[in-house]
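Here the complex is missing one protein chain, while the rest keep their positions.
And then chain A:
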Amino acid sequence: MSSQEAVRHFHPRARDALNNPRIRQNFRRAMDGLMQKRATALQDHDTEALRDLGAAIRQRALSQLPDLLEQLEANCTRNGIQVHWAQDGDQACQIITDICQQQGARSVIKGKSMVSEEMELNHHLAEVGITALESDLGEYIVQLAEETPSHIIMPAIHKNTEEISELLHDKTGTQRSQDVDYLTASARAQMRQAFQRADVGLSGANFAIAETGTLCLVENEGNGRMSTTVPPCHIAVTGIEKVVQHLADVPPLLSLLTRSATGQHITTYLNMITGPRKAEEQDGPQAVHLVLVDNGRSDIYQDDQLLDTLRCIRCGACMNHCPVYTRVGGHTYGTTYPGPIGKILMPHLLGLEDTRDLPSASSLCGACGEVCPVRIPIPELLVRLRREAVDGDSSRPSVVRGHGVKRHWTEVGVWRAWAWLNSHPRCYRAALRLVMALRFLSPRRLGGWTRYRKAPRPAARSLHQHLLQRNRSSS
């Protein structure tokens, strides 16, 4: 199924997930744990001040994005990193395929990269006979299971240990075990050989520093370091929004990223890549490429409100705290990025036609916005996208593809009538009196509402009427 088709059916997939006790339990447990870890990790910090700083750094970077990208390109080039620009996912795949073919590559070892998921790179590489092996443990599991990641930080979070053990047993002959260390060691052994054989290492990048031309890669397993140092050629692929201005911008963002994502004070590895192996050096790749992918991002950039979407540092905290994501899991969204960030980002990458049910799949509880380390006002952006979907704002031109896709005359009519009634207080009060006089006729079934709840009943008298009477009796 192509990603496009997959996105559309949010409702049936949500239903399936809600009825799947294993999915419910796996996500609930994992998200409870992650929320707890984040809270603990930020205990000794002035979290709000740190988030202010994180937001400001990202906002500043975005405010001068074109300049910083030029600076990044110049400095990377000076460092010996070859920079490529891709308009969309297909072009990025083509660039990467070309580099691989120039290297005569048959196999690629991959560190974790959500952008490569976004452009379905593995699939493209397979078409030209190049095998791509995921080396991040979660990604490796997902790849073995022929699935897609269900979380941006923990791709296999939808599976419990037992399911993973079963999968490794089926696919690699690993003995069944509940011992996580044993299972990890066995996967590691498989990968070790692949690292040595791979012709190209591919990774993402968490930050790209403009002033130094440096790529930062944050990880815990060491597979990122292996992927970027062992094979003779390293390709980093990332979105154009990942650029930051200064080296000094990285420590606060890193603090926020690791604490928000996994509750760690620091990850086991922080890779800072500033070019290929130099003449006097013993190891490292001979060639380093950076592929900067737009894929709809510069459209978002045109709108001063939607622009906030691009601040994201992909920590996953918004999904960990999302009551919807916790219940339906990542696959229900059918998009590369699930959860709250997916709901505000994917409509730009895929258009609202295919993502029409995502912006409304939120109670607007605000839990995501409350934890986002760079203060993306996610609920406000969801409301904005709902507006885009129903073409509800006549005052500004739209930059979102599929604008107005959910506009339906009955709904428009209902809201117009509602607005008229609520703008005419006498009529509103008369209508209320009528509703209350006929309250015994109020419907007992109200669509999805009454599948879980009793229908609300109008009171016998409105507050207006109560107060009128109160005034009368006191005067």
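Here is the rule we go by: a contact is a pair of C-beta atoms (placed from the backbone, for glycine too) under 8 Å apart; a residue touches a chain by one contact, two chains touch by 3 or more; residues count from 1.
Heads up, the rule we're going with is that contacts and distances are computed from a predicted model.
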Chain not present in the shown complex, as UniProt names it (candidates "OB-fold domain-containing protein", "(Fe-S)-binding protein", "Succinate dehydrogenase iron-sulfur protein" or "Nitric oxide reductase subunit B")
"(Fe-S)-binding protein"
Where A:A145, A:L307 or A:V435 are the choices, the one touching the absent chain is A:V435
Identify the residue among A:A185, A:A248, A:I266 or A:A459 that touches the chain left out of the display.
A:A459
Which of these, A:A14, A:L144 or A:L381, touches the one chain of the complex that we don't see?
A:A14
Chain A residues touching the omitted chain (full complex)
11, 14-15, 18, 32, 46, 48-49, 51-52, 55, 323-324, 327-328, 360-367, 369-370, 375, 377, 380, 383, 386-390, 392-395, 412, 415-416, 418-419, 421-423, 425, 428, 432, 435, 446-459, 461-467, 470
